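Only one protein chain is missing from this complex, and each of the others stays in its spot.
So, subunit A:
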Amino acid sequence: MSQRTERRGIHVDQSDLLCKKGCGYYGNAAWQGLCSKCWREEYQRVRQKQIQDDWALAEKLQREEEAAYASSHGAQTQSHPQSTAPQSHPGHASLGPFSKFEEKKTNEKTRKVTTVKKFFSPSSRTAPKKETQEGKTSSPSISRHASFDTDQVSKDFVDFLKNLQKPGREIHKQCRAFIVAMSSKKDLSADELSECVQDFYQNMADRLLSHYKGWFRRTVVVISSSDSVEQVMDQVEKYIMTRLYKSVFCPETTDDEKKDLATQTRIRALHWVTIQMLCVSMDEEIPEVSENVVKAITDVIEMDSKRVPRDKLGCITRCSKHIFSAIRITKNEPASADDFLPALIYIVLKANPPRLQSNIQYITRFCNPSRLMTGEDGYYFTNLCCAAAFIEKLDAQSLNLSPEEFERYMSGQASPRLNSSEADWPQTGTAPGVTATNTVLAQLNHNLELLSGLSSRQETLMEAAQSLQADLLSWPAGVQQEVNNILEKYPLEILPRTVSAIDANNVDTDNLPPPLTPQVFAG
């Protein structure tokens, strides 16, 4: 799989996608490359330490505070430049840096890295602890990082709502209240969480609808689509789901993660499935088609990196459009559903998208339902669900193979290539039959042919170079030879008369005046 994706120019190694702890589940960049379970453990541990550190820091500060109460604070402010609060509230000294941090973060919206570095670099800490070195650089920085993205989304949301004036403020209030309410419901099952979110969407949409209806009655103005309920709902979804993502994506209460692993393993075991077995009408020999296939694979892999359900849907839609293009270029007519589903299955098998099941579940649970059941995005999403379901159930019949063949391929005892040269189909044992049954091997053969072609060309080149070298080496000798020949043919004759005539001229030159010399004028 990895070689194949590499060949296509996607530099995703499966091992990069797995949890860094090596537990076998998928890791996630947002979780520092860990899976949800390991991340939670790690995060808990680090947070515990953080709390202890902060506490120790607070105590230390307080002691220093008390010691220096009567005198000046000069020495202390140097090591802790941000603690301006202690004078008034010595007991809350440890809160100083945090509130400052919040302020800073909003001031330097664009400079998150610097801010994070500044705050967590040892110099801004009064008491750097040796045992927290590791933890400090991992978990807290993740949460800061994530909160920056979240802040940007919040800001965009507020900007968007500003245009809606009063209803906008109401929407914002509702959303914030909902997020707070959700944070106290961590123990709910995934379905219950989904129900909460869906109820919220429904209520919000109903309110918006009645609001707009009232508005229509009062005005004859043609509504602009930017005011439509769906648009507002998209923004609401974006805001809410960005905030809730971490606690509701692949929650511990479900076996989503197990399913992900099962699907991943299944797809790997199906590595031998060829484009012909699936009857896909895409010809990857055409560069433009192959380009679209690569893009489709990239898009479906990218889905995992998005937080908002609708953004994930967007990846699926982009992937699907690339598939449509690939089919259209191959067949020279628009693709129909009969062509599309097999092609999507093929793309999913090739991409082995990370956490496929978790992503499908997450979208199903938390996407605005009107986007899922209907609309173009909904259509493509449904097809992806079909593809995932099909891959799970895929058997010999669905690939037009005999059960024995299927078993042998699955167990790795045979590959489609080997099989075709075996006694099963002796008549197809020759090269054309083989190329027809297996693209990967065909590609390999093709590459080998290219390579041997190249090496023979290189040999020719080498020979030519050597003969050129020999030519060059023999050339001076040849020239010498020719010169000698000519010298032999036309020996040099010295004619004394002419020589004397020249000599006579030379004598004449003695009488010439001396050459002119430059003169310098004083001036």
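Everything that follows uses one rule, which is that contacts are C-beta pairs under 8 Å (C-beta built on N, C-alpha and C of every residue); 3 or more make two chains touch, one makes a residue touch a chain; residues count from 1.
Please note the rule applied: contacts and distances are computed from a predicted model.
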item	value
Protein that the absent chain corresponds to, by UniProt name, given "Geranylgeranyl transferase type-2 subunit alpha", "Ras-related protein", "tRNA (adenine(58)-N(1))-methyltransferase non-catalytic subunit TRM6" or "Dynactin subunit 4"	"Ras-related protein"
Residue among A:373, A:451, A:468 or A:487 touching the omitted chain	A:373
Residue among A:168, A:309 or A:342 touching the omitted chain	A:342
Candidates A:25, A:324 or A:346 - the one touching the absent chain	A:324
Options A:158, A:386, A:448 or A:483, residue touching the unrepresented chain	A:386
Where the unshown chain meets subunit A, residue by residue	209, 212, 216, 222-225, 228-230, 279, 321, 324-325, 327-328, 334-342, 370, 373-376, 379-380, 382, 385-386, 389-390, 393, 397-398
